[in-house]
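Written out below as structure tokens is the structure these notes cover.
Just one protein chain is left out here, and the rest sit where they should.
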Amino acid sequence: MRYFARKFGFFVATLWAVVTLNFLIPRLQPGDPAEIMVKKLAGKDAQLDPAQVRAMRAMLGAPDGSLVQQYGTYLGELVRGNFGLSYSYYPFKVTEVIGQAFWWTVILVTVTQALSFVVGVVLGAYAAWRRNSRFDSVVTLGSTFLGTLQPFWIALLLLYVFGYSLGWFPTSGGYEESTPGLNFPFVQEAVSHSFLPALALLIVTPIGWILGMRNTMIMNLGEDYIRLAKAKGLPDRVVALKYAARNALLPSVTGFALALGGVLGGAILVEQAFDYPGLGRLMGEAVENKDYPLLQTLMLLTTVGVLVANLVADLLYGVLDPRARRAQS
Amino acid sequence: MSLLDVSDLSVRYEPKSHRPLDAVQHVSFSIEAGEFVGLIGESGSGKTTLGTALLRLLQRPGRISAGSITFDGTDITHLHEDELRDLRWRDISTVFQSSMNALNPVTRVEAQFRDVIEQHSRLRGEAVTTRIRELFDMVIIDHRFISAYPHELSGGMRQRVNLALALALEPKFVLLDEPTTGLDVVVQHSILENVRRLQAEQGFAVLFISHDIGTVLDLSDRILVMYAGRIVEEQPAAALLRDPLHPYSKGLLGSYGDPRAETVRITYVPGRPPDLSLEIRGCSFAPRCPERIARCTEVDPPLLPMAAGRAACHVAQLQRDEGGAGEHGEPKRTFDGPQFVKTAEESTQALRGDVVLTVDHVSKVFTRRRGLTVQHTEAVTDASFVLRKGEVTALVGQSGSGKSTLARMITGVDSPTTGRIVFHGPNGDQEVAGFRGRSLRDYRSNVQMVFQDPYSSINPAKRLGYVLARPLANYHGLKGDALRDRVEELLETVALTPADRFVNRYGYELSGGQRQRVVIAKALAVEPDIIVADEPISSLDVSIRAEILELLGGLVQTKDVGILYITHDLLSARMLADEVIVLNNGRIVEQGQTLAVIRSPQDAYTRTLIEAIPNPF
Amino acid sequence: MTLTRTKPTLIAIGVTGLTAALALTACAGSAKQKETEGAAGSGGMIAQLTFPSDADATVGGLVNYNPNSPKPLTSNWLYEPLIVRNNLTCEETPWLATKATWEGATKLTLDIRDGVKWSDGKAFTAKDVAFTFNLGKQYPAIDKAGVWNDTFGAPARSVTAEGNRVVFEFTGNAAPKYDGIISTKILPEHYYGGVGDPSKYVDKTPVFTGPFKVGTYNGRRLVLERRPDYWQADRIKVNKLVLEGNYDASQAALKLRSGQLDAYWGEVPNPKKTFVDADPKTNHLYYAPNGMTVLTGQDQKPPFNDPRFREAISHAMDKEGMSVKATYGIMKPASQTGLKLPSMEKLLPEKYAGQDTVIPYDIAKANQLLDAAGYKKGADGKRTMPDGSPLAVNFSVQAGWIDYQAVADVVAKGLNDAGVATKVTASAPDSVDGQKKTGDFQLMLEYLHGGCELAKNIGAKLSSKQFPTVTEILPNVGRFSDPAVDQAVTDLSQSTEEADQKKYLGELVDTMMTKYPVTPLIYAPARILYRTDKAVGWPSEQDPYANPSDDRLLVITRLTAPK
Partner (left out) sequence: MTTTPAKDFMAEGDSAQALTLEQVSDAGRPDRWWEVVWSSRKARVGVVIVSVYVIVAVFAPLVAPHDPLDSTFTPLAGASGDNWLGTTTDGRDIASQLIYGSRISLLVGLFGGLLATIISLVIGMVSGYAEGTIVDDILSFVTNVALVIPALPLIITLVAYSEVRGVWLIVFVIAITSWAGGARAKRAQIITLRNRDFVTAAKFSGESTTRIIFREIMPNMSSLVAAAFVGAATGAIGAEAGLAVLGLGDSQSVSWGTMLYQANAQGAITQGLWLWVFVPGLVLAILITGMSFINFGVDLLSNPHLREDA
């Protein structure tokens, strides 16, 4: 009980700190959103039409009052679940804007993360089991090299090779002519549009799982219970899976939950490179446009994601590791 | 044909970053069916490596480099893993050291019985459950723990479960590798009783690996003594006790004594085992051997049959040779090295030091919240005693008895829940619980500690000179030459001479005994009134424990320092302490002059402790 | 600081004509009833054209056609303005209004076109126009022309519909508001009258006068269909217009090359090589000079407060080099007069007529002038101030604007070659904006718009009334100040006679040529890249009938199928 109270207390305190920082960080940046919006419409360095800037300020209605007053208002609105209207997508609500992009990212990211996790863990476990074999070297060296590639660079290369040169996959957007929904043409388009972004994410991500799994697995293979399992004459498969991998998986699973919470950041570059209509691109836009309400909400969403993932990871650990259960109750 | 035949077995480790070493060198022995064989040796002797090799569980960088292992007529030295698998557990099973880790932490105990039973027998389903119940009955554990997770079992229970697991398929041979190390004396005792009973009933052969010659002698039919990767002596238990051949065996035996005896003598073997990665000329024990003759440093003694068994010792061989006795002296039964003697007279000297510290009706309750309930654990209940200058008070009890909690309160780390601890210092009487920050620091110039584990109590990143200089600089403000002189003086006080050889060493370069000397020197540096020594010898090899006891005893005499000696071991308490306080479950159950308590214990618990002392004699 | 794939533009031109300038002849401004000749009616129909999305980014199902929102799904094809003015030629094309007449500078009368129908069949009237402007009074958020406030002239007193005319009464001289007024998109009163705050209204079912109507929209692809009942439907030959995608330069170039796009208005690096050369018969570009990049010193602080210094360094500018490095040689070096030449040749004062007013790159001359002005060269080759103190110029440039950075490098090289120690400091564009506001800088690059309303462009650059403030970036970033020039600017904005205008403008040009308040470097484009396989009639150097980037309505009326 106390454990949960503490966890929850931390959750709330962190949330508050994050909300406050989310509020402050965009406002500390130099630049006026109204000016930026007008500039975007007018051109990069065009002379700004003061009439338009004035109209835009009137439209966005922000910011007025001192920073403290704004903060008070912001917290109040937040508590009421009112995240405000987006500046750049005015007059749409921030929640509507995010709602449109949400599933694109969530699906892209969950699928690639899940896939890379499974691939990474399986390869890592097998590499550890067949330690120092050719397979092991190929996997560890190969994944190391791939993992060092910068996502934006991979995105560029993929675009160049598969998009422009070979023309196998579309290079931007999430779909083309179909109507979004659960219909075959749309799903087909969405999948083909997601392929390159997914590939870009997939190339980079499994490395962490592979090496992490391999290392914990190797550490576990030295444990007494593995030696005992071998002494028991159990088949390799059983020792590897039920004893070694089962234990080595624990840190990876919690790592996975945490990674899921924090992937939005990683998706930004890739989504932008492929003009993928997800949250990452939206965040980039929000930053660029000083769309405070949108940026704040996206940051909040991300942090809440991480925090919730943290909680889930803790709970999950309790489920997976019987030792942790008692400590928690 | 024996059940197990080991012939000329060598195990070599070839780690990448170190010199290769032969952890086991040309070992040959055999075990008959149903025989209980003890294998004794200190840390680093290669006994666990030997055990692991027998199970064919050696991992890189270790490998069997020579020799053979024949089990029940099958050469298993290089047998393919698939064929070996049929042999495993059905014929050869094992109980590992009592680490927490021998059971898979994430699956229930039952599953870990079931998989091996189903792997090697035709039992399935309910039949397996029945078998597991039988096994649990065998080791006297309640059935409800069948479905428990390993972490839900206490250390002793876990080791019983491991024992049950080892016997699940009624193997012909069980390797017990220090199965009870780290457990409480009383628990140890009962598990070993259990082993002995089951072995008698089921008739499996046992190789029992231990560093504790007392228990080995108690249990075994025959004993192998290992030193520096070799077997140096092999004799039936009784013969070994009566007529040890190798000086090392004598040294091991000499480190035991009967605490109830009028005069207790315990010996110790100075020095440390050789580095196996270096080439050793002659007998590997020679540098530490009091019976050494010239030949020992020249020629490596072979393991030859003599007396009731075999031994690898030139002196023993010469003495037992036809007509050799006169020339080379009579065989000695005892270790001819340094010894620490405590007579009844010394033990009964009256208490006369000034009282430095008074523990007055002290209780300590730990409060822990668990879920909605608040749990109170009373670690210490109503303890009262005094510590005096120039005297040793032994606090005896098992782990969990509250003795460490008392030590923490006395050193000002914790404060008592009720009662008070009063320090009678230069500033008059002060309550220890009131010390904070600077006053705590000052208090600690009067009360110092010696820790259980000398390996971890010296900062491995610092030279000894630094380690010893710090308290001097902090408390006495010494600097420069004065500081260096005092450091050297301290090293010499604890017999680390010549001091300048040690000043620039690191802790890990010393043997365990030497390290503990450094820790003691550090405690002495500030010239405290009281030293709290928390199990200062329990992590040392048996053969050198007396060395430290002797040093502590000497300090009491020469430095007029008082010692609170915390131990679970009544023998060492007898050797060192003037007064004994026996703690059980946080309560002082007996308190009095050492010899009186040991010879005529009034409390049942004290008697249990005394009975649990392995006594091979 | 550009977060998305950079779409670098030397001087990016806005999508709408909202910043377009006033006519030179503002007060006398009356829209010429020039019916455009040419292709209309002569060519065949075009089945479909594909353009990039009008919005810079779209998010799936957020549908809004409200022209007042920052990101309507299309900003060109539904709601229409009153008059379209091509700022290259300063010609006006009447649109929903047929004529604009100023009485003094305080009263504007617009004649509204008859026979125009809203897309729902209702008649478009002067009342709709008056409604639109009066709505801006109630909701300042949509008053982008600043009719009701004091930006660029006095606020309006009233806007009223009188028959088929709309009359604007201002409280003072409001001539500079003209451009804003004529480009305002007119809203239907019968629709927008009932939606509440027009800036917050999500317009999913637009009612408009424009040439196309919404066919389908699937979240990223907007299909517009030709309106046969459009008021000048005979001029629209495009049956279907597809707006799709927000492409970065690379993607746009590829789509253009492959014919998946028919026109593109954004920056494409090295467009000749990446686009035109791929198929010179079909692929064309038109980069019309729309303004110029100028070098602006802080004219109130040394050394830039010294006109002789400014003059000297103007000779150290390798404009050809800048053209090559920053624009692949497409944009030409700019005239020191501050006028777009040759298109504004006729406005040049006589004394400069026929003269090459582009200052040549001549380091020797620069050195000579600097020596003469007392900026002595030291032993290390670095010049000092006339009083002997060290001379070092910190040149602020917007980090990430790689064309500006390329120009800045060439500028800095020239200055250093002339012994003026110059260091380029690339800062976040927002920081550079901050420097513009505070005046806390030494040297930077800027844009001088080449619009028709010269008082508002070159004039404002030189007028001391247009210093930026802490909250607003006004045009005179260099803070050049000269009472005579101020007077000339005021006179220019109020003069009605062409001769007077030329005279006052001459004073400004003279200031540029003799006092060097800013140094024009290279022209900046309004651009279009287009294909001629599906449609012809695009604007070009030979036929600059429209600002290629701003006047898309004009362009669409000229497009026909190729023969």
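Here the chain labels run A, B and C in written order, and each chain numbers its own residues starting at 1.
Criterion: a residue touches a chain if its C-beta (ideal position, glycine included) is under 8 Å from a C-beta of that chain, and two chains touch if they have at least 3 such contacts.
Predicted model only: the values in this text are computed from it and were never measured.
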Inquiry  = Could you tell me which displayed chains border the chain that was left out of the figure?
reply    = A, B, C
Task = Would you indicate which residue among A:Glu223, A:Asp275 or A:Asp321 is in contact with the undisplayed chain?
result = A:Glu223
Query = So which of A:Leu75, A:Val119 or A:Leu157 would be touching the chain we can't see?
reply = A:Leu157
Request  = Sort through B:Gln97, B:Ser347 or B:Gln591 and give me the one touching the missing partner chain.
outcome  = B:Gln97
Message = Even though one chain is hidden, which residues of chain B still touch it in the full complex?
response = 13, 15-19, 21, 23, 43-46, 48-49, 52, 59-62, 96-97, 99, 101, 181-182, 273-277, 399-400, 404, 407-408, 411, 413, 441, 444-445, 448-449, 451-453, 455-462, 470-471, 474-475, 506, 508-509, 519, 522-523, 525-526, 534-535, 538-539, 568
Query = Taking the full complex into account, what residues of chain C touch the chain not shown?
reply = 1-3, 5-6, 8, 249-250, 253-254, 268-270, 273-274, 324-326, 328, 396, 399-400, 402, 405-406, 409-410, 413, 424-428, 430-431
Key: Positions on chain A contacted by the hidden chain, ascending   = 10, 13-14, 17-18, 21, 25-26, 28-31, 131-132, 137, 140-141, 144-145, 147-150, 152-153, 156-157, 159-160, 164, 215, 218-219, 221-224, 227, 264-265, 268-269, 283, 287, 295, 298-299, 302-303, 306-307, 310
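We take it that only the chains that are shown with their structure count from here on.
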Remark   = Between chain A and chain C, the Cα-mean centres are separated in Å by 40
Note = Per the C-alpha centroid definition, the whole-Å distance linking chain B and chain C comes out as 89
Remark   = Distance in whole angstrom between the CA centres of chain A and chain B is 53
Query = For the complex, which residues does chain A have touching chain B?
reply = 1-2, 222-225, 227-236, 238, 242-243, 246-247, 250, 320-323, 326, 329
Residue ranges of chain B in contact with chain A within the complex = 55, 57, 59, 81, 84-90, 92-94, 96-97, 99, 101-107, 115-116, 119-120, 149, 151-152, 369-372
Note = Given the complex, residues on chain A that touch chain C span 29-32, 35, 37, 40-56, 58-59, 61, 85, 87-92, 96-97, 100-101, 159, 164, 171-180, 272-273, 275, 277, 281-282, 284-285, 287-288
